[in-house]
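This is the structure, below, for whatever I ask next.
Every protein chain of the complex appears in place save one, which is left out.
The block that comes next holds subunit A.
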Amino acid sequence: MADPQMLSDARALVGRQYGRVYAWDEVNAPMIRQWCEVMGVDNPVYTDRDFALGTAHEGLIAPPAMLQVWTMEGLHANNYPPGSTDENPYEVLKIMEAHGYLSTVAVNSELTFTRPLRVGEKLYYTTRLDAVSDEKTTALGTGFFVTLVMSHFVEKATGDEPVGELLFRVFKFRAANAQAPAKVETAAVKAKRPLPGISDDTRFFWEGCAKGQLLIQRCTACQTLRHPPAPVCIDCHSFDWDTVQASGRASLYSFVVMHYPEVPPFDYPNPIGLIELAEGVRLIAGLVDIEPARIEIGQALQVEFQTFDDQLTLPMFRPVEA
């Protein structure tokens, strides 16, 4: 039987809207031509400009079935154009996974077209979690049908125009035969650690991390160290500053151990420290090689740098002898 709290938590997400995912490119003739070649589509309204001008469409249109093509990430997973959301519309599946519904199979993919797309139009889509079914048992196993609706729009100065919808349904289940689970990957992709916003006031810190240096901002007028970095000294209001490299020796000022919600790509439990550097300033950082039950305020720590996803280097702290 389904855990009522789990089902209630999952259902609480129903109706949630997830933000925009933009198309990399405008609807364009080369991609249409290649798609038609591969799919064996030979209707000249898609590829022959002169012919298309003479039709009711008065120009080239894209095959309606290409609707999803325009907003796909391309070769590299999760690589969406700037401005696209980084929300995960499949977050509801995580709730089910935490209760042992580990397998996923896509069961419906239904496209609805409002009108043909014309060359030069720019698309985006938003996603709505449409429904979570009651617990069902099929030949594959027992679980829930989860339905998402992706609404596609064309950007227009006069107001964005809906052009079609994709209804995508998966079955999230406990496999009936645990020896041979029918594990099928969904469109969900490996999440990356969020990147920090970086400004002119803080860039030195992140560039230091990339070089394996923990840099602290210093007011050159009154020598006060400060973190987080700021454009002006809190003590003397001078705008002049430089940096000093911290020793990396530190002690633990406070900490938490994060358990819930489990958000990819982080490992749980996730211990986080409020770190007091030997130089006197504090910063927040992850704790490594530390047993959550044995973390103690005041314990000695040392910085080390870890690079994630080939793009983000963070200072992390590990326990050391005092």
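By definition in this document, contacts are C-beta pairs under 8 Å (C-beta built on N, C-alpha and C of every residue); 3 or more make two chains touch, one makes a residue touch a chain; residues count from 1.
The working rule: contacts and distances are computed from a predicted model.
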item	value
Listed names "Cytochrome C", "TIGR00153 family protein", "sn-glycerol 3-phosphate transport system permease protein" or "Thiolase C-terminal domain-containing protein", with the criterion being the UniProt name of the chain not displayed	"Thiolase C-terminal domain-containing protein"
Option from A:51, A:113, A:239 or A:266 whose C-beta touches the chain left out	A:266
From A:202, A:224 or A:302, residue that would touch the chain that is not displayed	A:202
Of A:107, A:131 or A:284, the residue in touch with the unshown chain	A:284
Omitted-chain contact residue, chosen from A:119, A:256 or A:300	A:256
Touching residues (missing chain, whole complex) on subunit A	8, 11-17, 19, 85-88, 91, 193-202, 227-228, 253-261, 263, 266, 269-270, 272, 274, 281-286, 292, 297, 308, 312, 314
